[in-house]
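What you see is the complex with one protein chain gone and the rest in place.
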Amino acid sequence: MADVAWLIPLLPFVAFAINGVFGRKYLKKHTGLIANAGVLGALVVSVALFIAQLDHAEPQSVTLWTWAVSGDFALDIALRVDALTLVMLLVVTSVSFMVHVYSIGYMEHDPGFWRFFTYLPLFVFAMIMLVMANNLLVLFVFWEAVGLCSYLLIGFWFERQSASAAAVKAFLTNRIGDVGFLIGLLLAWYVFGTLDYDEIFAQAPAVAAATPGMLTIICLLLFVGAMGKSAQFPLHVWLPDAMEGPTPVSALIHAATMVTAGVYMVARFNPLYVLSSNAMAVVAIVGAFTALFAATIGLAQNDIKRVLAYSTVSQLGLMFMALGVGAFTAAIFHLATHAFFKGLLFLGSGSVIHGTNEEQDMQRMGGLFGKMPVTGSTYIIGGLALSGIIPLAGFWSKDELLGATLLAGGMGYLLYALGASASFLTAIYTFRMIFLTFFGKTRMETGRFSHVHESPRVMTIPLIVLAVGAALAGFVGVPPEHGLIHDYLHDTFIAAELAGLVHKPSTAFVLGVMAVSTLIALVGILIAYSIFMRKSPAPETVAGRAGPLHTLLVNKYFLDDFYDTVLAGGTRGVGWLFAWFDLNIVDGLVNLIGLIVSGVGGGLRRMQTGRLENYAFSVVLGTALVLAFYIIMVR
Amino acid sequence: MIIPALEYYLVLGAALFIIGLLGVLVRRNLLIVFMSIELILLGANVTFVGFAVALDNMLGQAFVIFSLTVAAAEAAVGLAIIVALSRHRDTLNVDEINTLKG
Amino acid sequence: MESIPILSLILWLPLVAAVVVLFLPERRAMFAVSLAGTLLSLVLSVVVWVSFESGAGMQFRETFDWLPALGIQYALGVDGISLLMVLLNTFLFFLCIVYAWASVHERVKEYLFTMLILEVGITGVFLALDFVLFYVFWEVMLIPMYVLIGVWGGERRVYATVKFVLYTLFGSLLMLVAILALYFVHGNTTGVYTFDILELTQGTYGERFQLWAFLAFFLAFAIKVPMIPFHTWLPDAHVEAPTTGSVILAGILLKMGGYGFIRFSLPLFPDASELAQTAILVLSVIAILYGALVALMQTDLKKLIAYSSVSHMGFVTLGIFSFTQQGLDGAIMQMFSHGLVTGALFLCVGQLYERTHDRLIANLGGLAHRWPVYATLLLFFSLASIGLPGLSGFVGEFMVLLGAFMTGTRIFGVLAVLGIILSAAYMLWMYWRVMLGTLKDAHSRLEDITRLETAVLVALAVVVVWAGVQPQIFVELFSADTSGIMQGLAESGVSSAVIR
Partner (left out) sequence: MTSETLLTLIFAYFALASVVFAVLVIMLRNPVQCALSLVGVVFHLAGIFILLRAEFLAAAHIIIYAGAIIVLFLFTMMLLNIGAVERVRQFHVQAPLAIVIGAILFLEFIVLTGATITIGAQGPHSPAWVAGQGGNVQALGQVLFRDYLLPFEVASVLLTAAVVGAIVLARQRPRRPRSSSEMGVAEWMAERYEKANVRSSNRPNSAEEIGD
């Protein structure tokens, strides 16, 4: 069955190729159908593959061709099919398909329609290859390829300077992470002599015993790559800016799939990470810190998409936190549920933007529920899932990973505190967003408000489908620790169990954590309700009391400005210095040599008087000298 | 056998040669410069013949014949150049002929 | 196959075409002949490729006595390394002539003649198996390049071309001295006075001699590559050269330096190479970072690409002097890829300049609105230049880095990796400023590139993708030869050579 695995990436790629070559001149609006067909095909094959392998998800690989052989370095392009891949494939293809369908409606009037439906299947192709990669290099190749698609799609409306700037920023920030990844990859080859997953995993214990430091360094470097792609502090700055792209892109790439690549990667390398407790600790702390850090910023943003973006950063942080304590299954579980409800929220916000004629500022919305009932209700489902209200999808997964931190003990308590605070804030900003957008009195001008309309079916149906997913997807993880997904991924993450990182919780413990989580979420929602609906205290009062903290949050802790001036400005400064040095010193030296030569030539030129007797004189002088030399020296 | 000794002839040749050389270096009149060149050739001829006799080898004398030929050819061509030059430039002053100036 | 002197045909066909062009009156006819000549050369080199047996050393050899008294021969031959360079060369020249059809209208006859002679010179450098023959081609190539920049160049062409010629001449004259020294040293020790490259490569030389000869060769090659600080001729030459001149300059001329290092420096002077290793690695890393940073601050498109060449060629020397097979293979792939990608980028800039008459980044913007095809292709080649995985640029850089990570200190590898951030920064910044944003009024009526121009770029793009997706097709050509070089290094007692 794995023999048809190559169809999964191929179908979106074919769609990309067709649209790319013929889209502009011939296909035009039909590109949407072709892209949808390609992604649907991938989805169907993935589901078929999943069903066929439901019982025995043995890792299999399909070698396609040899990439390069040089000395000891030999690398095949191969596809891998195992439990983790299949889970990821399902998430990626299903959300992708929904977004594709939705985009037909959302992008309908855009002149770059064909371009959009060229980039989007390309991204799907790259993402599929990323999760199907069988070795580090292929992973890296498509790691960068999804980054490229992200670049292309963020800068989709290239006439906007801000879009282009955001695209470049995203690419460069990702590149910084990728450099870490690349160095880790090169070190991995240096240490293991191979880039193949299974071979690396097989050698990992021996290497860990021999040079534990090296293993930690490799893990950390790979994690730097994950930080870039999954927007973890301090490389998170690109993701909020990435909202310059069309909203379906934000839903697909910057919420559901690409940004989770980092989580996937760390999970994929679980046999490596479990061998290095230091690396695990770093992952957990970075994740937990990012979760809280981004959630605080999310409180103070007014752009509906930016709130979601910081929320995504925060949720990704939770996943990393789970990874860091060895709860790989919980992380992947949360990844899957997050893909559904965050995809839903983004598409919903897109629907709002579409319906309000390109309004993104929540301060100028309000009272939209009546105008957009489908969008509104699905959005609330997504919001509840994100806040972690039982029994929606987000609840089960978030609860599980919070529980895992507690079980880890030691540092885990701190992590739990960070994670729980993050979920508390999540509930607040999520419902702040919902209340500001859909409820209360509208703050739109009447003329514009009257034109607000519900989106067409091609957009609402994906919303409904995703809402169902957001509501029910959690049940694959029910009962906690023994759900379908746990069994399915059990073998993949066996390393964590062997390393003693998995602790079996008691039923009382599970129920206790669930109760606390629900309580936290409910309190958060209530606070949001009281501030933003009841206005007691009014939002302005809260902001005023927070004072400098509020300023800090609105300005995202001034981190972007810091990067702009210090890093970008510093690089430019050094570049300017070097350019000056090159032009004046290096080239100056070259020209100086030229000047010296021509100066000496000019001096010698004067000796050419043009007078015969001077020349004759010098001949005679020379003869006399030669003879003198002969007489004195030779004889 | 050669009387007086070969060295005397060589010194005579050298003297003529040097005088001719000085003429070339010192005089400004092109015609006299040419005559000085003839002096140089004459100095060389003396040396040739001196060696030819001292070494019992007629080649030296034969060479003087060639030297004479060259002298004649040089005089003919050189004077023709002088004629052409003086027509062109109205001067025989070497100082004024410095087209080679760099 | 044996009876046909196929390499001689590849080498001299452009010359024949050049001579024929001289007697043709009409532009069409001149182009037809030139195209036929270069195409035939290309086809023949593909034929050589197809019938090439990888790992069998020098093949298709042709040897005739030229000046037997001095041991000088007319000797040609290819191994994997030179074959790849010849392929690149004939391919680029063919495309350049095609491109010229669309763009060159002044002094066509002289132009085609110059280009074809240039092709002969460069092909000869890669095919020659005799040092004198090699040197002759090495110098012959300078003359048409001089003419090309000097006649069809930009405003400061005289300065640029004189600088270029003097600079490279300086290096190559030192190389001539070293070649002669090699000849005599080899002759004195073995009694065989020969300029045969293969035979000279077999010999062993004293360390002192190696050092001096290495330095002389090094200067010649380092100037060609160009390594920092011998690079300043490059930006000037590139900026002033006509489009095809830049393509050839960046595409192939620079490769002669890297080729020289691989073919001569390592096998002939292993001990001296080892002594120089650290210094050259340092220079390479400086070139990568410094070139990229300087490129970041350029305002002229051509200068930007010129400095990016300095940066990319830093990877080549880094790979070669990592003394690992991966590094060597990577260096060759990087040369191949850089030839294609930078050649294409210069074509792109040429097309841009022809339409807008402007190369200053600040004066451009938003061109993607008018030129969708051009925008796509420029983006493609910019990404390839960045070293996006899946395209050819990545293969070379990656393998070079693999090699660099095996040198004693991995710091060179780590620093070089940082260069890829910078390369992304300047290329994307350039693309953003030139193609994206709002369109300038002055450019609102410009037409997208023609089908012919598109075809040229697409041809390059296909190879770029091919080499990126399945580099093994190219790597297997020369990996046996590079492994031979590595064996040679190890046998000469180079302790820093890592065979793995």
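Read from first to last, the chains carry the letters A, B and C; within each, the first residue is number 1.
Following the convention adopted for this analysis, a contact is a pair of C-beta atoms (placed from the backbone, for glycine too) under 8 Å apart; a residue touches a chain by one contact, two chains touch by 3 or more.
Not measured: the values here are computed from a predicted model.
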| item | value |
| --- | --- |
| Among shown chains, those touching the left-out chain | A, B |
| Touching residues (missing chain, whole complex) on chain A | 610, 613-614, 617, 620-621, 623-624, 627-628, 631, 635 |
| Positions on chain B contacted by the hidden chain, ascending | 1-4, 6-12, 14-23, 25-29, 31-32, 34-36, 38-39, 42, 45-46, 49-50, 52-59, 61-62, 64-66, 68-77, 79-84, 86-87, 89-90, 92-93, 95-101 |
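As a working rule, only the chains that are shown with their structure count from here on.
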| item | value |
| --- | --- |
| Length of the line joining the C-alpha centres of chain A and chain B, rounded to whole Å | 95 |
| For chain A paired with chain C, centre-to-centre distance based on mean C-alpha positions, whole Å | 37 |
| Of all residues in chain C, the ones touching two or more other chains | none |
| Where chain A touches two or more other chains at once, by residue number | none |
| Partner chain C, residues of chain A touching it in the complex | 24, 65-73, 137, 140-145, 148, 151, 155, 158-159, 161, 164-165, 167-168, 171-172, 175-176, 178-179, 182-183, 186-187, 189-190, 193, 571-572, 574-576, 578-579, 582, 586-587, 589-590, 594 |
| Chain A contact footprint on chain C (complex, rising order) | 163, 166-167, 228-229, 231-233, 290, 293-294, 296-298, 324-326, 329-330, 366, 368-369, 372, 383, 388-390, 394-395, 398-399, 401-402, 405-406, 410, 413-414, 417-418, 420-422, 424-425, 428-429, 432, 435-438, 470-472, 475-476, 479, 482-483, 486, 499-500 |
| Contacting residues of chain B [partner chain A, same complex] | 21, 24-26, 33, 94-95, 97-102 |
